[in-house]
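Only one protein chain is missing from this complex, and each of the others stays in its spot.
Naming follows writing order (A and B), and every chain is counted from residue 1.
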Amino acid sequence: MLDAILVMSGLALFLGSLLGYASIRFHVQGNALVEKIDAILPQTQCAQCGFPGCRPYAEAIAEGRAEINQCPPGGEANIHKLADLLGVEFKSLNAKHGAEKPKSVAFIDENTCIGCTLCIQACPVDAISGAPKHMHTILSQECTGCELCIEPCPVDCISMVPVAVTVSNWKWKAPSYLQEAG
Amino acid sequence: MSSPYLSQPSSVSMIMLKVLCAMIPAIAADAWFFGPAVLVTICLASITALCVEALMLQLRNRPVLPFLMDGSALLTAWLLALSIPPMGPWWMIVTGTAFAIAISKHLYGGLGNNPFNPAMVGYAVLIISFPVQMTQWLAPESVAQAHLGLGEVLDYMFFHILPQGMNLDAVTSATPLDTLKTQLHMERPIGEILSMPIYGAMGGKGGEWMAAAYLAGGLYLLQQRIITWQVPVAFLASIFAISGLFHLADSAHHAGPFFHLASGASMIGAFFILTDPVTGPTTPKGKLLFATGAGILTYLIRTYGNYPDGVAFATLLMNICVPLIDAYTQPPVFGKKK
Partner (left out) sequence: MRKLFHFNGGVHPPQHKVESVKDPIRKPPLPEKLVIPLHQHIGTAAKVAVMVGERVLKGQKIGEATGNVSSAIHAPTSGKVLEIGNFPVAHPSGLSELCVTIAPDGMDEAAPFSPVDPFSMDPAEIRKILRDSGVVGLGGAVFPSAIKLNPGREKQVRTLVLNGAECEPYITCDDLLMRERADEIVKGAQIMRHLLHAEEVIVGIEDNKPEAIAAMKQAAGDEIEVVAVPTLYPGGGAKQLIRVLTGIEVPAGERSTDLGVQCFNVATAYTVYRAIACGEPVTSRIVTVTGNVKNPGNYEALIGTPMDFLIGLSEPLEGSRGALMGGPMMGFDLPSVSVPVVKATNCIIVKSEKLFPAPPTPMPCIRCGRCAASCPADLQPQELYWFAKAGNFGKAQEYSLFDCIECGCCSYVCPSHIPLVQFYRYAKSEIWAQEREKKSSDIARVRHEFRIERTEREKREKAERLAQKAAQTRAQIKAEENS
């Protein structure tokens, strides 16, 4: 009995120190970690997380100043990835920061647009083109759907339209049947 | 739904049914040589298995009927029933079967998800918990001092009553493998041991015929492509090789390879237990590795262990290694062969 306890605790001690060593030895360096987190974040640059863009949020996560569940565009899938990367528990999306929704892109009603350039200044990725006093257009390929241009528009001519499903981006669904194992 | 829109008319139940059929010759041989007790055991185990299966499916919120019909619970029951002494007490059979189905199958996720062979888990639990009952094997009827009819068997199994004046020793004996081990311990020469009445031409009397029947059933399964050759061949070959080596090195203390092939659970193990797809590896190389390992372990446990036979523990030990074996024996993909 006694030797069993001794062996077990010895083993526990050994494994524990091994784990401790590993966590020091393989600790990811600060900057590299920020890069890795930033690579997971969706780069919508919408600031819903409470930081002025994805990279500042990545830095905040790396420094432990922010939770991993503050990014609505990334959604649960990204939170899982962050949890895996950082070795922490998964948390569901914090509703205070918004809800996950299908990706949309901004659309400018070109008849209403007065060419005020306010939206251009708001766009974090320069996805709006247009000169002062001329109507503006969204480069929908580049638009991240951050919605930051909606508010500044004085004539409310910008709306969000969901990205259409086409033959080229259509996805096969997972088969669904009632009787599943596991 | 996506293509293909055609499928072969095979099903899990059909596979299980064929395996069950393949076991019938061995069961017949068992009943022929050792009396009707085995039939009672099989019935009892089957009923228990089906009830527990239905109960567990209900508890796990799964559709009961399709899974009950898949035959896997019956197969587990039969395998377990054939691995334990045929005239065990009823509660032992029920406990073993219930444990196999409820714990080692359903608690791990049910059909297709259990890492350990349920029948062997049931066997292991029984032999650890009830070592006495689990070693009371029936002697072949041609050797036994007395015979039991069906009624007497039922009396014993359910009420622990033997016919007046009869001693349990009159109908039971240790298995040939066990006897060999204990007698060798007592320094008896091997030739003398093997000429005891319970031994036949190759293995135990009766037992060797069951081995032959399992072999026949196994060949049927091979012919039906239910199982592949790798597991039986590698398992039997490795037992043959290692027992042959020991025999050559020291024939006074080690029985020959044919004795080992014809004794204990070698044949049922090779064709029916280790070939369980769920708990075995899927790659051809992995199957060879898995069965070879099981063969060596079986021999070592038989020879040096404390248990009458080694197939069950060898199977369980190799079951643990399956994910590893599978991961390391992935065959090269088309066009990427070295």
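Criterion: a residue touches a chain if its C-beta (ideal position, glycine included) is under 8 Å from a C-beta of that chain, and two chains touch if they have at least 3 such contacts.
Note that the structure is predicted; figures quoted are calculated from it, not measured.
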{"item": "Of B:Val12, B:Leu184 or B:Cys321, the residue in touch with the unshown chain", "value": "B:Val12"}
{"item": "Full-complex contact with the absent chain, from A:Gly98, A:Pro124 or A:Pro152", "value": "A:Pro124"}
{"item": "Hidden partner chain, residues of chain B it touches", "value": "1-8, 10-12, 14-15, 66-67, 70, 72, 110-113, 228, 277-278, 280, 282-283, 326, 330-337"}
{"item": "Chain A, residues in touch with the chain not shown (by the definition above)", "value": "38, 41-45, 53-55, 123-127, 141-142, 144, 165-167, 169-175, 177-182"}
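The rule is short, and it goes like this: only the chains that are shown with their structure count from here on.
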{"item": "Whole-Å gap separating chain A and chain B, where each centre is the average of the chain's CA atoms", "value": "54"}
